[in-house]
Every structure is written in C-alpha cells, then in structure tokens.
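Note that this complex is displayed minus one protein chain, with the remaining chains in position.
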Amino acid sequence: MSDLSTTTSHVSLSPWGQAWRRFRGNYAALVGLIVLGIVIFTAIFGPAIYGIDPFEMVWAPFSPPGVDGYILGTDYLGRDLMAGIINGARVSIIIGLSAAFMSVVIGVSVGALAGFYRGWIEEVLMRITEFFQVLPTLLFAMVIVALFGASLPMITFAIGIVSWTAVARITRSEFLRIRELEFVMASRSSGTRPLRIIFSVILPNALPPIIVQSALMVGSAILFEAGLSFLGLTDPNVVSWGQIIGSNRQYILDAGYTVTFPGIAIFITVLCISLVGDGLNDALNPKLKDR
Amino acid sequence: MTCFTAQHSLKGGFPVNFLQTLLVRSIYAIILLLAVLVLNFSMMHLAPGDVADTIAQANGGADAEVLEAIRTEYGLDQPFLVQLGRYIGNVMQLNLGYSFYYREPVTELILQRLPATLLLVFSAQILALLLGVLLGVISAQKPNGITSHFVTFIALFGYSAPVFWTGILLLIGFSLQFQWFPVAGMRDVTIEGGFFVKTWDVIVHLILPMITLASVFLALYSRLTRATMLEQLRTDYVRTAYAKGMPHRKVVYQHALKNALSPVITLAGLQFSAVISGAVLVEAVFSWPGLGTLAFTSIIARDTPTILGILFFSALVVIIGNLLTDLAQKLVDPRIGGIE
Partner (left out) sequence: MRHIFKDLMAATALASIVATASYADEPKKGGTLVTVLGSNVRNLNSAVQSGIVTGFPGAQLFASPLRYDENWEPQPYLAESWETSEDGLTVTLNLVKNAKFHDGTPLTSTDVAFSVEVIKANHPFKSMFAPVETVETPDAHTAVLKLAKPHPALMLAMSGQLMSIIPKHIYGDGEITDVKAHPRNNENVVGSGPFKLVEFKNGEHVILERFDDFFIDGRPYLDKIVMRIITDPAARAIAYENGELHMGAFESLPRIINRLKGVDSLTVTADGYGAIGPLDWLAMNTSKGPLSNVKVRKAIAYAVDKNFISKAIMQGTASDSTTGIHPDSPFYAAQDGYDLDLEKAAELLDEAGFPVKDGTRMSLTIDFGWPGVKPQVEYVKAALKKVDINVEVRSSADFPTWAKKMGTGDFDLSWDTVFNWGDPVIGVHRTYDSSNILKGVWSNTQSYSNARVDELMAMAAVETDDVKRKALYAEFQAIIADEVPVYHTNTLPYHTVYNTEKVGNPPIGIWGTSTPIDMTYLK
C-alpha cells in the first residue's frame, strides 16, 4: 500500500513540481536562495526599518566599524555605511532586475522570431545579434550614459541594450530544437496562428535554459552597474554599492572597510544569484545535470 | 559569424574551403565594422551638445560667434548624412580623425595604446583558458572531491566579485603589503637594459592586472570544461578506449579533452567583448596605459573622434578575437565546421 502511494505521489507531480523537488535538494542553491531572499527583503523594507538616511552626516568621518554603535563605521563625510549598504541594496536590485528584464524581453523576442520563422528573418535578426555581440559592452554603455545622462532609467537602458545577445542565442537555439518536435509540427500544420504557437506551444518548453540565463543576467547586470558607478557614471542622488566603492576608492589605504563592505555586499548577492542559477539549471535540466 | 560558418561546413578539400571561408568572413567583418561605425556616429550625433562645444571648452570657452565659426570650419553644419559619409570615407582611408583634446590624430593615439590593451586582454584570456581547462579536467575526474569544490569556490569568487574590487584587493595585498609587484603602469622607465630586461619588467607589471582580469572568466571556463569532460568520459568512445587498455592519462588528455575543448573555445571566443569591458576596469585600477584609460578620459572630455575611434577598434579586436577563436577551433578539431 505504501509503495503504491509513493508511486502515485511521484506520478502526480508536474514537471515544475519535480524541478522544485530537485532544487530543494541542492543545498548550495537553497542557501543561495535564502540569502538572496534576505537581500531582497533588505532592499524593500530595510531603509524603513533601519531609519538612518544614508546621505545624512551622523558622526565623525572615518569612524571605524563597531565604534559608537555604527556597525560598519562611517565614510568620508561621516555618513553611516550600514545605511549606505542597506539603501544601496535597493538601487542595485532594481537596476539588476530591470536591466535583466529588458534584456530578456528583447532577447527572447529576437531569438523566438529568428528560431521560429527561419529564412531571411532569421538571417537579419542573427546579423543584428552578432552586431550587438561585437560591440564592447562596457564602453558602449559608458558612452550612452555619458551622452544622455546618468539617471537610473538611462543606466538601466544602457545595461539592458548591450546584454541581450546571450538570451537571444539561447532562445533561438531552443526554438530551433523544439519546433521540429512532433507536437509542434502538429500545431504548425493544423494552421494555428504563428504567434500562438510561439507563445503557447514552443516558449513554455523553451523556458528552462532561458530562466537560468535570466537569473544569471540579474547578477551580471548588478556587476555592470557596479562597474559604471565605480567609474563615476552614476546618479549622484541615489546610493548604490558600486558608487560607494567608487567614491571611497581613494581611501582604501587606511579606511579600507569603506570599500570592503560594499564589495562584499555585491559579491554575496551575485554569488547567491549564481548559486540559485546553478540550482535552477540542475533542477530544470536533469539530464544535463553536470553542466 | 559562427552561425555563418554552420552553413559552410568543411566538405571536400580542406585548404580551399578554409581560404574561402576566411575571405567571406573578412568581407563580412568589414560590413559589421561599418555598421558599428554608423551606429556609433549616429549616437554621438543624437546626443545633446556637439564637438564645437568640446573644442570651444578646450580653448577656455567661447561665445556664439566663435562656436558658429568652429562649426563651419569642421563641417558640423552640414547635413547628417554628409557628415556620416565623410567620416566613413575617412575611415576607409584609415583616417579616424583628429582629437581636439589630445591634439593628435586619433589613429596614432589609439595605436599607441592598443598594444597595452591587447597584451592584457589576450594574456588574461589565455591564462583563464589554460588554468580553467586544467582545473576543469582535474575536477572532472573527481567530481565530488575536495579539489573540485575548491575549484568551484575559487572560480565563483572570481566571477561574483566585481573585477575592480578584486583588483584593488590584489593591489593592496601584493603591492602594498608585500611589495612584490609594482603599483601602477606597464613599465619602469628608469630601468636600463636590453630587450630581456625590459620584457621582464613589462611581465612583472602585467602579472597582477592579468590575474585580476582572468579571475572573472576562470569560473566559466573551468565549469564548462568540467561539464563537457564529464560528458565525454561517459561516452562509448571513451569507454572503448579504456576497454582497449589505453592508459588513463592518454584517454583523458588525448581523447576526451580534444572533444571537450570545442565548446570551451567557442565560449572563450564569445567572451571577448566581456573581456574588453573587464579590461577597462582593470586598467583603471592599475593605471595600465591601454585603450580603457584612453576611453575614460575621452568620455570625460567629450572627445568625440577619439571615442568613436576606440569603439571602432574595440569592435575590431572582438571580431579578430572571434576569428582567431574559430581558427583555434579548427586546429583542435578540423572536423567541426562551426558551432552554434
């Protein structure tokens, strides 16, 4: 009896459910997910809970960590570094998510259309993809931000516009594979409208590698933003981790903690995203488990 | 480009088709570069402000009259297409314009700095590849061993930590604390000596920036190698080799690895754009006199001709990098016509 029930419970789980099971078993990915959850929680609720304005000068400058109740110390203007890190989480996450979202939308569209329609549409779209692939990403983004202003939307746009090619390639590759499968051929020959085939038939099956890539893109968008901020191409009215590193760079010699803590924050966030991405990969592509 | 070759896989004679592909690819590359030029030129044109402002500011400011005169002199009042046409025409003759900020022809300026960046980019890629493949192979043989996890950890660190942060840490650690490496720049100008002494000097300066840049890509290459190696080690082909009594080493390195390398090399080729981006940040940290620092100062100074020139050259480097990667691909496994 017990055997039957276990067998039944296995059979009744959807592919997504099975994937989740696998993910759960991956301890590294779980830890990553939990920590990531903490980071996101901090980004959303942190500023309200912690209460200190990261721009306000609350104490003597360069107060070392742990002194006088300021856990992470103060920076060159006497501003609370902890407040900077908590508020910075918001900007970093927002930019990370938005830029990744933009890249995914563009990339999936391009890849799907190319992979589905083939022929000259595919040629043109692939040329465009290779064109963007050849552009030096950081330099191009730097130029965009320098020319059109360093506001949050512009930075997001600049990051998004140079990062979509990987998603496009993967999407197209998946579409090429899936469109030849029997059930898809059936839809195609039965006269279903192409857009419907793309979105309802092929795309859901192409999702696994796209999801994995999207997750990794959030991480790389965060790193990208940090790089731009480090170089000074940042919105001066908001705090971001990369910006804290950039403005404190000249103090690394004896106030290194001002650079170390935001660096650790970025590192942990991106690391967790990578772990979760890996976990998703293992969970969604069990056959390619060791990739 | 890689897609292109999939349709022209190597059938028939190796040499003839090889040259053919090379020719076709080169023409294609030129078209691609032109497209890059047009896009970048248009973008700079779109932006508020123009070169006249830059020139005027470089001369300490100017009023409306002088600005108009500058515009006429440099043909900035011409319609956009005319300017674009003229620019492309110049580029075809290898004239990238004149930098108002540096007061030097752009081509000269870039060619002065290009070798430094090339050195950094290629040495970092090669280091990351060699080390990554090695570590990948080792950890593939014992997928759950300590070495494997250690490798994954180091690789993940390199990837997740912002490259400039890694650079700063290495700088503090090895230049300041231990004083093993110099702090900035590409060479010590005060050193007297012949070719070998000077080369060694550059190498010493190169080590920290190279390691910093390579650390980012180590993760990718080592993990992909590990994955493809694991796959290879499970194939019938490999099992047959074992069964035939071939020594373990030979199986791994001569048979499995050869097949496993292809995807890794492809990946490396696709990373060139990212490597150049990383190089910009590494150059900033180590004051490495390459295109990255030039790009940064040019952007700050709104030196349009130089910015365009750098974007152009970076695209060129990426394209050449892709080409070389495909060549390397053919060396490793001539059967493969191109991966997509």
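Residue numbering begins at 1 within each chain, and the chains themselves are lettered A and B in the order written.
What we mean here is this: a residue touches a chain if its C-beta (ideal position, glycine included) is under 8 Å from a C-beta of that chain, and two chains touch if they have at least 3 such contacts.
Computed from a predicted model, the values in this text were never measured in an experiment.
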Query raised in the report: For the chain omitted from this view, which of the shown chains does it touch?
Result: A, B
Requested in this report: Specify the residue from the set B:A29, B:I70, B:M186 or B:V238 that touches the hidden chain.
Outcome: B:M186
**Report entry** From B:F41, B:Y101 or B:F313, residue that would touch the chain that is not displayed
**Finding:** B:Y101
Query raised in the report: Which residue from B:R25, B:R223 or B:R302 sits in contact with the chain not drawn here?
Result: B:R302
Query raised in the report: Which chain A residues would touch the chain omitted from the figure, given the whole complex?
Result: 55-57, 60-62, 76-78, 145-147, 149-150, 232-237, 247, 249-255
**Report entry** Those residues of chain B which, in the complete complex, touch the missing chain
**Finding:** 49, 53-54, 56-63, 101-104, 109, 112-113, 171, 175-176, 179, 182-190, 284-287, 289, 293-294, 297, 299-302
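To be clear about the criterion, only the chains that are shown with their structure count from here on.
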Report summary line: Per the C-alpha means, the centres of chain A and chain B lie apart by a whole-Å value of 23
Query raised in the report: Contact residues on chain A for chain B in the complex?
Result: 126, 130-131, 133-140, 142-144, 146-148, 173, 219, 223, 226-227, 230-231, 242, 245, 249, 252-253, 256, 259, 263, 266-268, 270-271, 274-275, 288, 290-291
Report summary line: Within the complex, chain A is touched by chain B residues 1, 3, 32, 35-36, 39-40, 43-44, 46-48, 143, 156-157, 159-165, 168-169, 172, 176, 224, 226-227, 230-231, 270, 273-274, 276-278, 280-281, 284, 295-296, 299-300, 302, 307, 310-311, 314-315, 318-319, 322, 340
